[in-house]
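Input: one structure, supplied below.
The other protein chains are all here in position, but one chain of the complex has been omitted.
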Amino acid sequence: MSYTVIFFLVLYYVVVIGIGYWALRRGSGDSLEDYLLGGRQVGPLTTALTLQSTSMSGYMFLGAGGLGYLQGYWALWFAAGDIGGGVLNMSIIGRRMRKMSQMMGALTSIEYLEKRYPSPAVRLVAGLLTVFLLGFYVVAQLIAGGKGMALVTGIPYPAALAIAVGIILIYTFMGGYLAVAYTDFFQSLIMLVGVMWIMIASLTELGGLTAANNAIGEIDPTLLSVWGRGLGFEGQWGVVAGALLIFSVGYMGWPHVVTRHMAMSQPATARKAGVWATVWNLFFVPAPYLVGILAILILPNLDDPEMAIFQVADKLLPAAVTGLVMAAIMAAIMSTADSLLLQTGSIASRDLYERFINPNASEKQMVFVSRGLVLAIAVIGYAVALVEPPSVFSIVIFATSVLGSAFLPAYVCAVWWSKANTPGALASIVVGASVAFIWQYAGLVDSTQLHPMLTGVVSSSVTMFVVSLATQKISPVPEYVLDAMQVTTTVGPIPGRFLTATEFGLTQEAAAIDKALDGDASDG
Amino acid sequence: MANQSKLSVIQQQVDAATALHKIDGLAGVKAARIERKMYYPYYRFTANCVVPTLFGKKAMVVNCLVDGVNGLGATAGAYSSETVTAPTDALLQFAVSMQEAQRTARRTISHQLGRKLRMIASFEVDVEPQCTVYKGFWIIRTHDTLVMVDSSSGCIHPLSSRAA
Partner (left out) sequence: MFGLPIATALLVFGFPVFWILYTIVFLIVTRDWVKDSAAADDAQ
């Protein structure tokens, strides 16, 4: 057991709690109320750091590192798409979705889908699917947190897992004191420094990147190729396409990512956030994969490749630094788990319970449902993580493939295609999820050399177009949606010079005033 | 002569001249003139909230505006209001009842608290209705289109109205 690491881990949390306490107790609580109201935003850098750091999760530290260790530079196909995922998301969906969701008055990304594609079935299917798949993603974070904690502290895995789950539940049930912008920023900064430190330490240990690559080439030259160990993926462009798509367009199917667009305050924020996302991703997306690759040399006989990054940190960094960095990484993992559980709880209580079971549910009842589901996921997740933990990589890729395949056309067409209707959306969600799921579990990847993400997205997209066009007459897109799209996409008689002057916050007032003026004009 | 109404309006920060100047400043705009001023209705609520934290309960007051036409809620920062007299036909009508608006306010505030604080917890949210408030929008006509300017924030939005 490493008491130095444990000490710094605990110290880190004491400092974070202290920051949260200070922020809460400060003056009359103006800062907290400002933060809540969003009337005075934290700056774009803080926003971007917070946004990006919540994507630094168990996948990055375990999944990515593990893949790099196993397959060498093949792993960077996943990074290649991921680097642009943020700016792609912002540029394609960001601004328009913000307007549309405001026009629709949706609180969750699932409610938004029902408002855009009016049908209880859309909400039910989307809600159930999302809760199920986000649950998977949470389990991945639990495994990451438990394994990481066990490795760096020396605490046995079952106990470490229990501690990780416990901290995640504290975050989720009582997170108010932690989740102010200050602590997120502090965590992001530590993690930023930590990840860079690990990478620099690794490169220094190996005498630089060229020397390291030469040494890897001597062990197995195929690790340097783009086709993986033993050229296992040679020529499999269908799998490569899937790897590229997963973290580039796949994000547009993630409810907790898409929700951020709904919360965006101004177009300029989207613009800056897109730029910061690219800057951040350029450094931090390739880093875990690269450390995993370098670990082939530093730790040649790892039992669990997914522990590559943690093991490298443990070996190369001073114990105190390991403690701090591990604490930041653990915090990132738990923060991601917290975000996912909040989404899942919110969808379960608002989109499923309130919508279908108890429309007059009080806030207390909805909190009860949310917490109940979160506890259920924690218990089931603990059992799975303890008994037969799958690799973080496989869980995240599976969940992202199915979610991305299911929801990508629905979210993109919601703001870009006025003919996308309810039957089209429902069919595309069902087909996309089914194809991706079946492709994975029927083992079709090997025989067809096509990634589930690729087949899933293609199937759902084709379905959206075919079914929407075929059912336009029997299920036309409602007028209020077309009006909203008219206003939000500003097509029509509005001169181009005004397109860029459009303010988010006025979209619904503009629609109502438009209508009132039209009414006056026709009254004469 | 049009009927006049007395109403509480969010304090104007952008007067007619400033609004015109904003539009005039856009490239390619010709002959901008104020056509009229419209008033947009909101329900106003204050909520006394109690948020549970690790260190005890934290009380705070949150303002919420609910759009009187489409029922959308939003938490709001502090603002001041003034009483003005305006033609009745310049006011948009409330389409949402006070009861619905109050429910929306409670829902919006609870959701916002949970989202921002990132926690699943019961917040005690005691919503009190205040009087309704309007916001003024300058409707400005240029040589080829209609634009509205928010009189409290100065934000611009084009209108696609076919009103000629």
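Letters A and B name the chains as they come in the text, with residue numbers starting at 1 for each one.
Keep in mind that, in the parts below, a contact is a pair of C-beta atoms (placed from the backbone, for glycine too) under 8 Å apart; a residue touches a chain by one contact, two chains touch by 3 or more.
All values derive from a computational prediction rather than experimental measurement.
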From B:53, B:75 or B:142, residue that would touch the chain that is not displayed: B:75
Contact partner of the left-out chain, one of A:5, A:60, A:76 or A:385: A:76
Per the touch definition above, residue among A:127, A:242, A:255 or A:274 touching the missing chain: A:274
Touch list for subunit A against the chain that is not drawn: 37-41, 73, 76-77, 79-81, 83-84, 87-88, 90-91, 95, 102, 209-214, 217, 224-226, 263, 265-271, 274-275, 278, 281-282, 286, 500-506
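Methods note: only the chains that are shown with their structure count from here on.
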Inter-centroid spacing, subunit B versus subunit A (mean Cα positions, whole Å): 33
Parts of subunit B lying in touch with subunit A, wherever the complex brings them together: 26-29, 38, 40, 51-55, 58, 60-63, 67, 69-72, 75-77, 89, 92, 106-108, 110-123, 125, 135, 137, 139, 144-148, 150, 153, 155-164
Residues on subunit A engaged by subunit B in the complex (per definition of touch): 17, 21, 24-25, 29, 32-40, 102, 105, 107, 171-179, 263, 338-339, 341-342, 345-346, 363-364, 367, 370-371, 374, 486-487, 490, 492-495, 497-499, 501-503, 505-514, 516-518, 520-521
